[in-house]
Structures are given as C-alpha cells and as structure tokens.
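Sending over a structure as structure tokens; questions will come in a sec.
One chain of protein is taken out of this complex; the other chains stay put.
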C-alpha cells in the first residue's frame, strides 16, 4: 500500500537520489551538515529544520556548511553552476533573499541571455516560505512572487510530499536556475510519496479535484485550503475544480484556461501579499485570454497587504482560510 | 508663460527646496557630490547623470558621497530615518537593488508595523529605471514592481518634469519610506514645471487625456507612449482616455475604475516585464471590482519576459511602443 | 571610571533580570504556555550589561535575534516585553513583533532583528544622526560572530571609519553560529582583527567578566563621544543554551560546553568578586533576587491577563499616512 511520509523527508529523499545519480550535485548552505562529520563525532543537525539530515554522512565532501554569507553562498553557487557543478543551495528562509538577490536577479537569471545562449546555469535554490509558526515578519514571508517575476528564473512550489520530491528532482536536473519553495504549512504534513527516482515536470499544473461549478486555483499550502473549502462547498451542492499550479514560472496558462472554460468562475488563493502577485497574474490571464469564458468576477484570496504579525490571533487572520475562499465563491454564484 | 525644464533639473530643484525648508533632509549616495567641495577646487559631478549638481556647494555638510556599499547606504539611511533625519538616498540604478534589498524589504517597510506603530521611517529612495540608453541587462530594468509589492513601502513614478518635482517633494515629506523611480525616458525631456514649493499627492492618479472610447493606463515613460498612441487613434476616430498612475503603491483604484466605467475597454502599458507586474494588478482590479464595467478583455502591453538586450534593434523591440498599444486597442474594438 | 555601589548593584540587577527573565521563558515554553522562535542570551549577560550601563536613553543600540538581554539592559520595560512574547495588545509592539522584533525607540532600542547583520548598518545610521544633529549621542551595534561574516558588517564598518561616526560595534563571540562552531567559519583567531581593514580602533574583552566588559566599553563609548570615531569591541563569551529554545544540542560536544557553564558563568563570577571585594553583601544580592523574581512573576501574571489583539489591528500601522 501507498507510503506516506512528511514532505521534509521526501525532500531529503530527492536530494539523496540526485546526489547518488549525479556526482556533480552538491549541497551548500548554513548548517546543511551542521556537524556529523566532525572529529568529535557529534551528530549532525541537517539544516535548521532537519531536512538534510543524513546526507553529510553519505556524501562527506559534497554537503558544504557555509558561513552566514548568503551573497557569497548564492554568488559562488552561480559561479560553480556555470563551470560544471550542479549546486543545490539552501536559503534557510526566503525572507533572507534581501541580502542575496543580486546573484539571482542579475547573474543566474541573465547569463544565458546576456551571453547569447552560451551559458547553462544548472542551479537550484531551496527555500522555506510562508507563515504559520509565529515566526513573525522576517521569517514568514511568501516572496515567491519576486523570483517568479524575474525572466530567466523558474519557480516551483509543491502542495504535497510526492510533488515536493518530484519537483525538486526535476529542478536539480534542469539546466536553468530554479527556485524551489518549501512552504512551512506542508513541510511536516505526510502524504503519499512514490519510491525511487521520478520527476514532476516543471511548468505543468495539476487538477487535484474535479468539480465543474467553480475553479479554485491554489499553490503550495493554499491548495489544501482550496480542498478544504471545496469539501465544505460540496455539502451545499457546489462542485469545485481545484487546480494546483505547482509551477509559478512557467505558468501553466492552458490548465488555468481549461478549468475556467469548464466553470466560468475562478478564485485564486495565494498566501503571498496581493500586489504584484501570482494571484494577480492568474486574474489578468483570465480577463485577457479567458475573457470569453468568464461568467463572474475573478476573486483573489490572498494575505492582507501588511507584514506577517507575530500574535497567534493575528497570524491566523493573516493566512488565507477556507472560510474566506467560501465567501469569495459565494460572491460568484 | 510656462517654464519648461528637463525632468533632471526639476528633480534637482525639488531636492534644493526640500533641503532649504527642512534641515533634517540629507542626500546620500555614490557621487551625489562627486567633487565640488574638495580642497583642490575641482567641480562636482552631482551624480552619474548630474541630477544633484549644485547641491553640495549650497549644503556642504548635507550631501554625502558614500562608498560603493549599497547595503550600508540603505541600511544606515533607515537607521538615520528612525532616529531623526529625513534621508534622501540615491540608488544610482534600480537594477542595483539586488545588493541592498533587505533594508527596504525587512527593515524600512516593516518597522512601523512590527514595532506596533511606534516608528516613523521618513526615508526616500530615488532611483533611475528603465531602458532606452543601450545600457543592457543590468542597467535598464524597471524593477518598481518589486518595491510596489512590499507592504509598508510606497512607490511613485512620474511621467513629466512637473510631477517629478511635486512627487519627490511629497515623498521626502512623507513619514513612510517612499521609492521614487526616475525613468531614463523622461529624465532629459523638458516639460512645464511650476516655480516654487508644491507637492503632488502620493496615491492619486491623473487623467491626462479625455477620450471615452478606450482607457489607456500608463506609468512613467509609458504615459507618453499612451499619449502618442492616443493621438494616432484619434485620427481613426477612436477617442482614448489616458490615465497616468503616478503612484504605483498606493494604487488609485478609484481613478482606474472611473475611466473603465466610461469606456468599458482598458489597455495598461507597463515598461516592466509582465509577471507579477503593476500591469497585472490593474488587470486583476478590472476583473474583480470592475467586472460589471468590462465590455472587452483587458490587454497588458509590457516588456517581453526576457532581460533587456543591448542591441539597438532588440532594445527598440523590447520597449512598449505606441504601435503595440494601437494593436492592443484594435483587438478590443 | 570608578564604579559606584549603585552602579554595581544596578549591574547585578540587570544581569539577574535577564537571567531570570529567560529562565521564565524556557519554563513557559516547556509548559506550552508560550510559542514562537525564542533565542536565549543565557551566559552572555555581562556583555549587554557592561556595555549598556554606559549608555543613556538618547543613545541608541541595535540588537539581534538574541535580543532579550540587550533590550532589558537598554531599559525596555520587562512587563511590556513579556506581554509582547505572549502576543498581547499590551506588549512593547502590541503583539505584532514578538521576540525577534522587540523595539522601543524612546529607550534608544532600535530593535531585535531577525536578519543576521541587519542591525549593524542601522546603528551606523543612528550614529550618523547623532553626528549631523550634534546630539552628543552614540550608537552601539550588538551582533554575533556569525554576523561578522555578513557583507553588511564590512560595508558598515568601512562607512563608519571614513565618516568617523560615534558608534561602537560590539561583536559577541559566543563560539557558535547556530550549529556551526565559529572556528569553522571565521579564519582569524580574533574578530577584533577585522578592525584593521578599516583603520579602526579595536579591543577584546572577556565577555564573562562584567568588569572587563564595562571598562573596555567605557573606553570605546568615550572615544565615540569625543568624536574620535568608531571601535570594534570583541567580547569573548559563550552561548549556554541551544541556538533556540527546543534545540537538542546533539551537534555540540558536551564536555566543552559544561566547562564554560560551570566555570565561567558571568553571574557566578560577578557574585564571587563583589562578595570577595565586599562591594556588595549577600543581603544586597538576595534583596535584588527577590525583587527580580517578584517583578517577573507580576509581569507574567499581567501579560497572561492582558487582552490579545483583535482582527481590527491586523491592518493598523502599516503606514503612517494611509490613503
């Protein structure tokens, strides 16, 4: 019967498979080893959330703890990627992109184009996103809209353990720089994860629920929010399609327009703040190429336009809830 | 009769007025003085584009050349802003935000909120944006979508010299951190600039042309693109409203919905790349609150999703043109 | 500078307050009464105390993710801090900041900070304000050994050096950055060495010895106030607890840690010395211990009874001038 493991384990499994199948794959980051190979025989931490635990013992020379120097971490990873390695960088929390955006924005994303197609940048950046652990304003942001908006980068985000494994394997083997977001809300949830080596193609969304009355489009943790909303809506006889974007750039426009074509009504749920968001892109797609399919406004259920508050009550109110999705759907019917 | 001066001069004028009227206003940046007060009596550069020329002579202690250390430049400006100064930072080109995003993303934007409303961050960041000078991929980007998307920041962009002066004065006197974009395409264009001290309110768009058949929404340099398109459309009897957003965050939703209400047809023109853009937000607004006003799809005329190419021909093809706006309008009629 | 009886007693109160405050936090987390990311300062109390005793309210200090000690030493109200950690409306930041963002500008506390190294340019900017507005104030940046590998450290110290800013950079070298020993990531023996890259004054203090810290901090702060520029002050200390509350410490050799904890506890060392030198009596110490315990108990009670924010607060204070 199907094997269910937490997303964090599935990610570790993907990393091990990638390293076993390609000697050029290395891991770099703060405390990705965190002990383990030390003379004093201490046990390793395997990253702040333990995701990489066990890897340094198996690949002592290819799991590299770095100083707290993200600019050098990202920048040297880009340099390593264009010269023959296939680095997988752990940027502990995506909030830290503020100290190391340039290597992504102006280097990794642009080399291939600026150099007339002569460069390959097989770089993967894994990074934890999202709220829900009362980690407050600087450790809880969903900043994937920034990397999504940069031409030359690809950005993916899984909603379950199985996709997290397959997307990460695809990202590592992709010759373009890929940012792989790991939402806090799914890291410790268990779900079915196939054994062995497989890839989930980058750029393909997945219809995870068949309805027909309304389309709920989610990404990462908000796919579960959408599914919960869909189940409650079902009880009132509203049948919802739920589309898991999985890839934020490239965006699977065809899949979005297909479900919109079925339902004529769409709500997009995004844990990020609303301005310049993936949610806005989905809505803009609907009112452009999907205009003739629309029977109602396109609603965006996102975080409010404010920093992530510490207080438990406020953080709960901050994160998009099934209730808010249901209310949005009600406005469309 | 009305006085016409280049935008760059109007900006210098605003800076001088701000410094004359408030002793706490200081300028910080690379070569914002660039000589001028030196013992050897050399003349000053006044910034890479000469915008701040003349100021260091008038305010020798308040125009500060910094090392090429944008993280310290932005970070110390935030520290100065919360402790009693009103710094105006020049970030030479917005492309350089990759090396200094954190002070904006995680510090300036969040202090007031994180600290329970107890902080004021009267910081202004002036920065040059956009293509058109064959400055290539790392000196030509329109990255205002990044600052627009960050809660706690405000972002403005003028389309003419008069607004550039008034918006900058308003930004400097605002108690919130404001990013003031200076598009290359308008810096050296002359237009009418009132004498003396005045402010253009942040958050208010301006209808710069009255039409009624279709709404063209622009920002910065694309307002001129829209006006040119409007004039050509006029010849075929198509009367276009042209709305100048001026403020990207806050976004003047009312003004957008008002012109959409008149025309039912809208094209938004944005020099930035399309993903997670202000253009997407405008389209998303139309299909949400403006749904009942829509008679046609909302078209986004933006830069293509690629880095800015060096080649003259390619750069010309890259920048949104009146022709592309006209084609978009044709699709709506 | 000669330390008066009041100064020494005040220093003890501060150190004891920090220690008891964090012991209480650990207790509350263990009982499941408190949540969030908590990084405790235990073992490093002498640093914040020895430095901040020479600062006044108009002077500024920028802190880190491990900020409780700096906040308390800089005079932030403990009741507000506890309420903040409980996420209450009465908290220093109305419950919106939490442990990593406690700030009180009126007390000159520029804030704990969740971004390693981010406080360094902030303090540099506060020093720029002091210099340009001639307030006579100084600014202090507290940060860790790990933060000294951040670009912001390099850029800020260089800027302060060329502008001769009234700022003191206090690097708390506690031997660890998360799970990584400092010597794995810092190739020089003394981080104070790095001041030479900026022709900046530097000093090294025994961070477990309050008296050594306060003496060297006094010099550095005086240099800044005189207008003679910045100092990099390295305080050698040790992180007694894990990186965060809940850290199992599996990666840390126990023997070495125990040696520090048993032989170099800054509060223990302080007590031994003041009693030996008879500057304070056991009565003094016990009186303070009692006051501190009661003060914290009251603060916890008040915090637990205080109201939580309401959803209306969610969008409040994003901007000073909303439209």
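Labels A, B and C are assigned to the chains in the order they are written; within every chain, residues are numbered from 1.
Simple rule for what comes next: contacts are C-beta pairs under 8 Å (C-beta built on N, C-alpha and C of every residue); 3 or more make two chains touch, one makes a residue touch a chain.
From a predicted model like this one, the values you see are computed outputs, not experimental measurements.
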- Query: Of B:86, B:112 or B:139, which one is in contact with the hidden chain?
  - Reply: B:139
- Message: Among A:37, A:76 or A:321, exactly one should touch the missing chain; which is it?
- Response: A:76
- Identify the residue among A:53, A:112 or A:139 that touches the chain left out of the display. A:112
- Pick out the residues on chain A that sit against the missing chain. 24, 26, 61-62, 64, 66-67, 69-85, 87, 102-103, 106-107, 111-121, 151-152, 154, 174-176, 202-203, 250
- Message: For chain B, which positions touch the chain that isn't shown here?
- Response: 30-31, 34-36, 38, 40, 42-45, 48, 65-69, 71, 95-96, 98-99, 133-139, 304-307, 309-314, 317-318
- chain C residues touching the chain left out here are 149-155, 158, 161-162, 184-188, 193-194, 196-200
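The criterion applied here is as follows: only the chains that are shown with their structure count from here on.
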- Take the average of all CA coordinates in chain B, do the same for chain C, and state the distance between these two points in whole angstrom. 40
- Note on the structure: Between the Cα centroids of chain A and chain C the separation in whole angstrom comes to 35
- Computed distance of Cα centres, chain B from chain A, in Å: 31
- chain A: positions in contact with at least two other chains: 71, 95, 98-99, 136-138, 305-307, 309
- Note on the structure: In chain C, the residues touching two or more other chains are 93, 95-97, 101, 113-115, 151-152, 318
